[in-house]
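To keep things clear, I will list the structure first and then write my remarks on it.
The other protein chains are all here in position, but one chain of the complex has been omitted.
Chain IDs A and B follow the sequence of writing; residue 1 opens each chain.
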Amino acid sequence: MSEVKDYKYIGQRTIRPDGFDKVTGRANFGADLTLPGMLWARVKRSPYAHARIIDIDTSKAEALAGVMAVATAADFPAIASETLQMGETSADIRDLARNNLALEKVLYHGHAVAAVAAVSQTIADQAVELIEVEYAELTPVMDVLEAIKDDAPILHDDLFTAGLAETPETPSNIAMRMELKKGDIDAGFAEADVIVEREYQTPTVHQGYIEPHACTVRYDEDGQSMIWCCTQGHFDVRASTAKILNMELSKIKVIASEIGGGFGGKTTIYLEPVALVLSKKSGRPVKLVMNREEVFRASGPGSATRSWIKVGARKDGTITAMQGILHYEAGAFKGSPMAPGVMCVFTPYDVANVHIEGFDVVVNKPKVAAYRAPGAPQAEFAAESAINELADKLDMDPIELRLKNAAKEGTQAIYGPKFKAIGLVECLEAAKNSAHYKSPLGKNQGRSIAAGFWFNAGMSSSVVINMNPDGTVVVVEGSPDIGGSRASMAMMAAEELGIAVEKIKPIIADTDGVGLNSTTGGSRTTFATGMAIIEAAQDVVKQMKERAAAVWNVTLDQVDWVDGVAVNTADEARLSAAEICAAAGSTGGPISARASLTARGAGPSFAVHVADVEVDPDTGKVDVIRYTAIQDAGKAIHPGYVEGQYQGGAAQGIGWALNEEYIYDENGVLENAGYLDYRIPLASDLPMIETVIVEVPNPFHPYGVRGVGESSIIPPLAAVSSAVSNAIGVRMSELPCSPPRVLKAIQSRDN
Amino acid sequence: MVVIEYEAPQSLGEAVKLLSDCTDKPARVLAGGTDLIVQLRSQVGGPQLIVDLKKIPEMMDAVLDENGLSLGPSMCCAELTARQDIKTVYPGLVEAAYLIGSTQIQGRASVGGNLCNSSPAADTIPALIAIAAECLIIGPDGERQVPVEDFVTGVGENCMASDEILKRIIVPLPAAGTADAYLRFIPRTEMDIAVAGAGVSVTLDNNGICTAARIVIGAVAPTALLVPAAAEALVGSDMNDTALQNAAAAASAASSPIDDLRGTIEYRQHVVGVLTRRAAVIAADRVKEK
Partner (left out) sequence: MAKTHVSTTINNEPVEFLCEPNQTLLDCLRNELQMTGTKEGCSTGDCGACSVTVNGRLVCSCLVFGVEAEGQNIGTIEGIGKAENLHVIQQKFLEHAALQCGICTPGLIVATEALLAENPDPTEAEARYYLAGNLCRCTGYDKIIRAVMDSAAEMRGTA
């Protein structure tokens, strides 16, 4: 189906359609909208990590001149527990409401308890201080292994472990247990000549998007409301806000602003229902923006994990058994990405005997949110580290070991499907043949590799293509553009229509302006929304050919469509798209087409990274000195932005491996709630990141697209930490490999 | 953000008067604002009086002559680090100023601000003590001069009264055969607060024998510490490995760091020794290059 085609636009490095707005400062992001009469809102947050709310007294705040409204959870209607799909993950809507404004209990330091709207930011700040909240402090539980102990303080009296054979009678911090298995794990280990077994630990990390959460909202007298916000999915903002406030979907219009990074973190909501309540109470538009500290304290980070991994292999490198127990912190409410972690952890390998258990555990930290391939980096860090250790023990090259066991077409994945064409072997071969992998290393340097797997998603997309009378094109889509997807949308439309990409204007419509679209996430947009655009564009081409056939009074099969021009095969007469569209009013009306679909057949995505590090033996500081990211794109629509996804994911993963972590004090207060001490990589921290785009077409997509957004964050954790291990001769099984931890490892080696 | 009243006096006299007349509310002086504005933003309340010193010419210039350096405390680090003449004479001071924050921060932050903020982790303080810098302070009762090592009295505390202003930073010309260096350790390559720091000034004779040294460690005690024992380890030596190792050990021994989010006690004690040794080598190399 996906034979090599000669594309005109696909594969080019075009200028993105929104580029001019973004390099001139004209592009409007979440905090950039101001409305006449607008108020400034602020949120009052919990000073405790775990406490019962006894009383909230807002009277002094309400009495302050300039304060127009105060909101608490009492302003939300009572709602029942109900699961709502949001992006790649799902949320319990009652939990989501309580995360937006705490009811009865605060469950983490920084948990929202009330909010104010005032005529200035200064007054809003002062009003927040005047809200008096009486708490009864409870003992916080800050670690997943502490939280699962029998005598641990319980966060939720009504949370009972799901996934057990028998329904438990006592509440637990374990929200869910999940198990996947195949073969006979004991027999598998009995077959093994070499076994590695180790515990692994990863910290709470944050997506670190540079733009804080922000919205401007207006609740009108007729019950209609408008929400302007930065989100990966405005339809899910609408759905969740409507559920929390018990409103009809048609009463809420959500406009997706430009979005300053999300990485999964903007697939949920924190502010919108709160701001809407304030707007309703005050009768004025309201702007509510988090500051950076609030983003770190109270928006959803990525799960911390504790894992145990055991892998066995025969002397020839055949892996006979893989076993894992994975504990994920969910934060304050159930719903960590444990399940995808369980499903991904060993999926790069075709192994007969596998057993995985996963646990979703609540702790007194902010509720986690999706973070780029949610759940996979943590699990695959542990698994890939174990594979590297196994390669050492077998005295085998780690790429050869992986090639020997790699999943390929026909492999039965433990989470369900039998793989069609996939590109893991091709990525491993590309790594093996890279100049990087063959280059020599210097003193105090180490190298390693790791693979990564992510499912990729399809989900729902709706688009409309409108032909303008001059033959230019508006592509109306509803997938917020978080990394340049407008460019690939325009290119795919151009390819199908045969119309120059510069004549195509993709716009991201609000929730009233286009059919439903799932959230941008799961690397789905270029795949699924792209598929809808291709389908709609093919419909447009068909209509234009019909109009030409009517003008020429010939049958449709006598009309060809060549580079945006209808050609009469009988007499070579030509009608351009512009001519057809100009005359459309008299040939049957304006030309447009729509497509709505739920995309099936998202292509599994594999990545392989090679990392070189240099370790300062006196301080334990690690520098990444060379890095190569290899990944199967299926088909790269815009190679520049595909490379950008590989490089960006690699950089985030490098940060995760080396420096990023939430540091809590003994009271459960986050100590590094800012970019100063939550240390994401800087321009001066990184080398150029080399990329190799592997293209094994996805047989379910017209161009072979797989989706490229997520897999790239998976391999760096193990590739970098194993490179450190190789440089210093000590296994690094806890992230981050921060200087004190690395120095300690060096000293333990020397003693 | 704290509510403020803002004044930008044109002279030091005016500035001192504004401070001494301000009895009904807290008054703070504003230099680059890279610490102050962050602090004000994290609080509410007020009003506070903010006295901007950047309109006062003598706060903003630097004079290097046969007496040494007289530095206007509010000159931004970017301007200081661009001064090749100062960098040639006091490379350690200039590299400390260069290490403060990003390019953007250096466009505002000043050595005087770094001093008066009096953080244990301030980069320029060990560098200033290493080169025997002094603080010229002006107040309602006139002027006084205090060595930098006596200026900072605790975490975020210094010897100035609320109506005094740091007027100049005075640095003697280094003796012949003398050079300085400053190193700090941070987890990344930029932007972080020092986990540990070391400022070193060494004097070598024509045979490469160390005749004098000042070694100062930062971020490992409530204030930057002058460590005479570390200096003594170098004096009389040709800066060989043993001497350097002894200096490092003395620096580690003199440190009394805390455990915090930026580093553990053991780590800081170890690393401050490493930095001391490395900075001493750099300083000695600089003497030899002269």
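Convention: a residue touches a chain if its C-beta (ideal position, glycine included) is under 8 Å from a C-beta of that chain, and two chains touch if they have at least 3 such contacts.
It should be emphasised that the depicted structure is a prediction, and the values quoted were computed from it without experimental measurement.
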Neighbours of the unshown chain, displayed set only, are A, B
In the whole complex, of B:Gly72, B:Gly101 or B:Gly218, the residue touching the missing chain would be B:Gly101
Where A:Gln647, A:Asn698, A:Ser711 or A:Ser725 are the choices, the one touching the absent chain is A:Gln647
Only one of A:Ala607, A:Ile680 or A:Leu717 touches the unshown chain, namely A:Ile680
Missing-chain contacts on chain A, rising order, are 13, 15-16, 18-20, 22-29, 31-32, 34, 120-122, 207-212, 258-263, 291-292, 482-484, 638, 640-641, 643-644, 647-652, 674-676, 680-686, 688-689
Note that chain B touches the chain not displayed via residues 1-6, 8, 30, 32-34, 37-38, 40-41, 46, 50, 52, 54, 76, 78, 101-105, 107-108, 189-191
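Going forward, only the chains that are shown with their structure count from here on.
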Distance between the CA centroids of chain A and chain B (whole Å) is 44
Listed in rising order, chain B residues that touch chain A in their complex are 1, 3, 44-45, 185, 187-193, 195, 260-264, 267, 270-271, 274
Per the touch rule above, chain A residues touching chain B in the complex are 121-122, 125-126, 128-129, 618-619, 621, 658-659, 663, 671-672, 675-677, 679, 681-682, 684-685, 738-740, 743-744
